[in-house]
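For this depiction, one protein chain was excluded, whereas all remaining protein chains were kept in their positions.
Chain nomenclature is as follows: A, B and C, assigned in order of appearance, with residue numbering initiated at 1 for each chain independently.
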Amino acid sequence: MPKSNSSVNSGSERALSPLQEKIYRIIFEADTPAGKAFDVALLIFIVLSIILIMAESIQSLNQKYGELFRILEWVITIGFTVEYLLRIYCLKKPKQYIFSYFGIIDILSILPTYLGLVFASSHYLTVIRSLRLLRIFRIFKLNRFVKDSNTILIALRQSRRKILVFLFFILMINVVMGTIVFAFENETNPGFSSIPQSIYWAIVTLSTVGYGDISPITVGGKIIASIIMITGYSIIAVPTGIVSVEINKASKPENLEPRTCKSCLSEGHESDARYCNKCGEKL
Amino acid sequence: MPKSNSSVNSGSERALSPLQEKIYRIIFEADTPAGKAFDVALLIFIVLSIILIMAESIQSLNQKYGELFRILEWVITIGFTVEYLLRIYCLKKPKQYIFSYFGIIDILSILPTYLGLVFASSHYLTVIRSLRLLRIFRIFKLNRFVKDSNTILIALRQSRRKILVFLFFILMINVVMGTIVFAFENETNPGFSSIPQSIYWAIVTLSTVGYGDISPITVGGKIIASIIMITGYSIIAVPTGIVSVEINKASKPENLEPRTCKSCLSEGHESDARYCNKCGEKL
Amino acid sequence: MPKSNSSVNSGSERALSPLQEKIYRIIFEADTPAGKAFDVALLIFIVLSIILIMAESIQSLNQKYGELFRILEWVITIGFTVEYLLRIYCLKKPKQYIFSYFGIIDILSILPTYLGLVFASSHYLTVIRSLRLLRIFRIFKLNRFVKDSNTILIALRQSRRKILVFLFFILMINVVMGTIVFAFENETNPGFSSIPQSIYWAIVTLSTVGYGDISPITVGGKIIASIIMITGYSIIAVPTGIVSVEINKASKPENLEPRTCKSCLSEGHESDARYCNKCGEKL
Partner (left out) sequence: MPKSNSSVNSGSERALSPLQEKIYRIIFEADTPAGKAFDVALLIFIVLSIILIMAESIQSLNQKYGELFRILEWVITIGFTVEYLLRIYCLKKPKQYIFSYFGIIDILSILPTYLGLVFASSHYLTVIRSLRLLRIFRIFKLNRFVKDSNTILIALRQSRRKILVFLFFILMINVVMGTIVFAFENETNPGFSSIPQSIYWAIVTLSTVGYGDISPITVGGKIIASIIMITGYSIIAVPTGIVSVEINKASKPENLEPRTCKSCLSEGHESDARYCNKCGEKL
């Protein structure tokens, strides 16, 4: 096994039997017909299990087919459990998978049904299964989609600090404004019964959702509400501007890749540069 | 017919009689006075037919003028049918038209009235006629508008994968969040009667529409709702950023491709430049 | 009068008496103390007249002070009429003012009160006076503000065709979607009583306003509504992208001004160009 050489320092590793190798190829790879078939079948099962949870929550359906739903739920859960155990069984380094993003999602997809035997309400957490659908990108070899999601994710990661600062300000505006409106409305309007409730209303207003279940009735409350609305309407520009700039940067890696200086190996030269701006060598 | 030579390999083609040629020039071209008059008349008829459908749907008007409406509807439908048949009659390659965007819209504009003889409810589908209004760009030779819509369409096409990825994430957020709020609200709030209903509510909230027909009443539900609102308020930045970048690219495509200076090989010259702005050589 | 020479071909012109010149300087110019005082007083009167209209519309105030309000209204209207006549009186070419933007706003600000003598309902049109407030930019010599509004206006003008195309598509989406939801909801939901009403609802939904006075109750209606909401939430990116790009262009006129080719007088050369890209001369 020549491969194991290069990864000797990346954790505990075990040798695989031919059966394990075969299972590995079916479950983790989508190149062979069997592997592709497995992945498509898995996706269909995930979608079915989500539809099942939804159907179960509709009372009229649940009364008629409740028994069937529960049986199907267990069939799917046991199927997912077997799949999970097989994934662990066929890997050289199971720990790496178990604590990876998909490993955690996979165990969270089956746990709620088992927990449901003890705690009734945990049952709906099975909807976490829908996160397994993210495999869709991997399965259909949607490389361009993966590349595009990466562009978005890079842009979001690059702007995460700016967005956190923005959310922090948003939260403070909501706390202060919610309390001010509370002072105005509290006595006449039952909708503004407490400050947390008023902050909830401020969030509903600032985000321009505007349910209307709570709305100000005093003149002062309406004036503050108008200020919140126009603020919310205008400062949406801030995250948009931040993300636009970052997506702009993230979506032009062409300049960045091919322009490497042969003399000093520095990267990221502008597309119209004629000389390396690090060492002065001609590009 | 010298023309047929060059397009010999683009499908079946038939010779046109002088009458067919004349009809062709009136219906398909807008250069001659007759052709322009036809196109304007057609537009007016399309608008009238849309107004007619709307008027029909207003009960008070329908009770009074119902008979008149039905007669006018048939007059317009028969007129459109004759026009459709003429279009097929006067073309060298009718198939190309029939399966083109406008060919399909044109047949969909008249079918519902005929189907209405059999299925009563299909009648309102005639509103598809409004899509025929897209001819407006062609008729008035609104070249600059067509060019501008192309810029938008190119930008949307370029960003379609990124937007699909975005919509996929949106959908998953809605499924997961809708279910979590369902778990909180289900017992006390009749608005959250099932998971699909809660997902509908999550979409209403995340998109910042906020009807208010359903809104959370438990503390947990309100906290999750606040998270959905602020998320929806913030991540609108993502599609905006994507499309901004693409429109930016699409609105200056002339510069990028063909203009390379033969002397110094610099690129990106403006579309109306006559000399290279790097070395002064004629482009 | 040497000035009249140069403008001889720009319309009928009359000589001004010293009195006319003096009034001109007070009313139309803001350089002298008297001119500035006049302009500030005018602004205050405009704001007062707007507050007056608002106060009049509040029943409780109107019952108490109705008589006073009507007197003040006539005082202000007669004041504005005198001002309007003086403006015409002191100008060399009154026609140019009368048909200018501000000339039309000024006459529209006083007409409704006079028309109110004949038609009672026209009274509220006096609110058009608020448009006179645009003078604020001129009066306080807010040059930088004027420059900034120009940037916005240029960006909007440059993108007007793209935005019109966008609005046209929005309208068609609303017509088609409104009709489809009408077909679903019509029988069970009194809110969707006619197609125009359903289109109104579609506009409320697509623009993410979401009053909630009308909302779908059938499953089909909710699914179409979800599609409209997510569409509305996503395609806001289009006008934003268009305007961002144009504001970006409009807000960097630095490159455009100083770079004029001395040889062929062409303008708008890129800031890093070393040779004129029109005639090849060195810049």
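As a working rule, a contact is a pair of C-beta atoms (placed from the backbone, for glycine too) under 8 Å apart; a residue touches a chain by one contact, two chains touch by 3 or more.
Bear in mind that the values here come from a model prediction, so they are computed numbers and not experimental data.
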*Chains in view touching the one left out*: A, B, C
*Which of these, C:Leu19, C:Ala37 or C:Ile58, touches the one chain of the complex that we don't see?*
C:Ile58
*Omitted-chain contact residue, chosen from C:Leu16, C:Ile128, C:Met172 or C:Ile227*: C:Ile128
*At which residues does subunit C meet the chain that is not included here?*
50, 53-54, 57-59, 121, 124-125, 127-128, 130-131, 133-134, 136, 144-145, 148-149, 151-152, 155-156, 163, 166-167, 170, 200, 203-204, 206-213, 232, 236, 239-248, 251, 271-272
_Please output the residues of subunit A touching the missing chain, sorted low to high._
161-162, 164-166, 168, 172, 175-176, 179-180, 182-183, 186, 193-196, 199, 205, 208-212, 215, 222, 225-226, 229-230, 232-234, 236-238, 240-242, 244-245, 248, 269-270, 273-282
*What is the set of subunit B residues that contact the non-displayed chain in the whole complex?*
208-212, 240, 244
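To be clear about the criterion, only the chains that are shown with their structure count from here on.
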*Same or different: do the copies subunit A and subunit B touch each other through matching residue numbers, with over half of them shared?*
different
*Farthest-lying chain, centroid of Cα atoms versus that of subunit C*: A
*Just curious, how far off is subunit C from subunit B if you go by their C-alpha centres, in Å?*
30
*For subunit B, jot down the residues that touch at least 2 other chains.*
166, 208-212, 232, 236, 240-242, 244-245, 248
